[in-house]
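In this view, the complex is presented without one of its protein chains, the others remaining in place.
Going by the order they are written in, the chains are A and B; count residues from 1 in each one.
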Amino acid sequence: MAEERFDCVVVGGGPAGAAAAYTMAKAGLKVALIDRGEFPGAKNVFGGVLFRSQLEDLLPEFWKEAPLERLIVEERLMLLDEQGMVTLSHRNPGFADPPNSWSAMRAQFDAWFAGKAEKAGAVPVYQTTVTELLQEGDRVVGVRTDREDGDLYADIVIVADGVNSLLGKALGVHREWQPDEVSLGVKEIIHLPRNVIESRFNLEGNEGASIEFLGDTLGMTGLGFLYTNKESISIGVGIMVNDLQKARVKPYAVLDHVKQHPYIRKLIAGGEVEEYAAHLIPEGGFHSMPPLAGNGWMICGDAAQMVNAVNGEGTNLAVLSGRLAGETAILAHVRGDYSLGMLDHYNESIRASIVFKDLKKYSGIHGLLSGPERRVLFGKLPGVLNESISDYMSVNGITKEEKQKMLIHQLRDAAGGNVELLRLGLKGWRAINR
Amino acid sequence: MLHIAVCIKQVPDSREMRIDPKTNTLIRQGAPAIVNYFDLRGLEAALQLKDEFGARVTVLTMGPPSADKAIKECIAMGADEGILVSDRGFAGADTLATSYVVGQTIDKAGEVWGPVDLVFCGKQTIDGDTGQVGPGVACRLDYEQLTYVEKVESFDPNTREIVVHRHLEDGVERVQAKLPALITALAEMNKPRRASLPGVLRAARYQPIVWTTNDFTDLDRSKIGLRGSPTVVGRSWVPEQKPVNTKILTGDTVNQVAEDLFTALFATELPGKLGWVQEG
Partner (left out) sequence: MAEEKKSRPAVGLQPEGDVDWSQYRGILVVVEQRDGVAKKVSWQLLGEARRMADKLQAPLMALVLGHQVGHLVKEAFAYGADQVFLSDAPILQDYRTRSYSRVCLQVIREYKPEIVLIGATYTGRDLAGAIATHVPTGLTADCTQLDVDENRLLNATRPAFSEKMVATILCKQFKPQMATARPGVFAALPRDDARSGQVIEIPPQIEESEIGTRVLEFIQERQGINLEDAEVIVAGGRGVGSPEGFRLLQELADVLGGVVGATRPVVEAGWIGHEHQVGQTGSTVRPKLYIAAGISGAVQHVVGMQHSDYIVAINKDPEAPIFSGAHYGIVGDLFEVIPALITAAKARKTTHVS
């Protein structure tokens, strides 16, 4: 056993763990940050957009030094059918000041962020896997690692070990995921020269574009994304695991299919695949969030299901929850009380935070995404919309008024009649407006 | 106490190196840095001697400031002290200049912690790949030189004699040497240990000792860095891959495929060269 004792051991060096470790180390707590990767982020995956908001609270103006790819100035939402698409596109130069989001690579960003925690005084313990929690009665008192003499004792353990959270399972707050609670994200990084990216996406300097798309995912529930990096493009899809299971399709088959879409194909033409990755995304949302604290422990980030599936936000929620857990730990340290009664403060601050509010707002989404309506939403609807708009735009002797009627008709048919269309609209509305 | 120095170098992981198709140069950027594969064997051998006979193990490297990571890795495994010899003035060194600085460093380490009895180097680095630094250092220090060692058979702390196995192309040589000596390690020598948790914690807080040109009292500046390097790279290029025309043999049965292969091979000059017997 290592003779040292720590005030807090953080398991997982992703955004959640790094945020927690940084918060506590800065306050002078003796913190160990454990990650199994060669360095934090080595194997970590995300789609590719990092938001300013929560990270800024922790590291003001972090974007001036963090390894980021491009500043997102244009966002597009596309509804794809097999051949065409309907796009909603928004460009706002104001996005630059203050910046809203960036494309980024996790291997670089996580390593940098964890490095911040190290500089603040957190002790890095990498290439080390936590195999179990050390418990005394109902109290967590440390962790056991896979190294020789590998037990590490601490007053508090913060669990931030990501979507599969082994430790969450050990604590009994994390069940095996149900297929309708997670989607599987697959992603490729495609190398393209800087100037090609800039001319294809109409960008200058370090400007970047983000595209999210719906439809053409072989009828399955899922979203696609495409982000511009400095010299590459991140492209991927996230598909609900239950759909993949039912259709017996491999997720990369969906990605390959999307890459063949006539429009997408042109955006990535000539590029060479540099990297390939797959990762689970928790989509259960609000209802899947476990108890967040106990005697001697707290849990945050993906391990606690804190992902906003609708807006593709995860890292910011991870950062926020990590910070709040860290702040609670500081308080607990001052009072010398590591019981649930004390640490529940974290639970409360989460509930008062935007994480909770957003997740609550979208808490109906899960039902929508896993219920029967998803067939319409991800299957028929994008196609019909494309057809209708196509008709609407063609100059072919039919009056615009007639065309409008046809459009509504077609949508109604796709949804399975008037009532269904209404129901779908209502459900969708409720899902995001509680 | 026995004082063992281990020379290490941080090298780019060759798996991750790519060639820039436009400029035809190597993209070293982004390739993660690792401790040279063979050097870790040297360190492990030193640590095994430490475990058995008690020893002070000092690791050292001449390299950029970022090489402190490599030093820390060695500290985690169990080295006592780590020295990073780093200075712009050392940059651009070839093997002659490198061995001069490494030799000086070992001398200086000897002054600080007691004379160095044994030095371990790797057989070669996976980037420079010369295997010349080890012999160079031995020569500078005037130590006995034992290269390509696959095993330390025995060590007698009283007579200060070591017996090693040198693995050569055609066999194994058992050699006895008096300390001080320098050994270059082959991969066969051992399997480097995984650091213990206390080791990792120590390494996390350890600050490598950094020596710059100014820390050496009688360093001859004409022998270091670019100036002290007689060799220069005249030209470097990416070799053209001689295009191989791969013929995939497909046949209805494996026996057919096997027959096809031999038919193809027998149509070349191979059987003649290899003395295979031709078909009647």
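Descriptive notes on the structure:
FYI, a residue touches a chain if its C-beta (ideal position, glycine included) is under 8 Å from a C-beta of that chain, and two chains touch if they have at least 3 such contacts.
Every value quoted in this text rests on a predicted model; they were computed, and no experiment measured them.
Residue in contact with the omitted chain (choice from B:E111, B:D156 or B:E259): B:E259.
Only one of B:V112, B:C139 or B:L226 touches the chain withheld from this view, namely B:C139.
Within the whole complex, the absent chain has one touching residue among B:K72, B:K108 or B:R166, and that is B:R166.
Contact between chain B and the unshown chain involves residues 14-15, 17, 19, 26, 37-38, 94-96, 99-100, 126-136, 138-140, 142, 144-148, 150, 163, 166-178, 181, 186-188, 191, 220, 222-223, 228-239, 244-250, 254-255, 257-259, 261-262, 264-266, 268, 270, 273-280.
Criterion: only the chains that are shown with their structure count from here on.
Between the Cα centres of chain A and chain B there is a gap of 42 Å. Every residue of chain A that touches chain B in the complex is listed here, in rising order: 2-4, 32, 38, 123-126, 128, 145, 147-152. Of all residues in chain B, only 32, 194-198, 200-201, 204-205 touch chain A in the complex they form.
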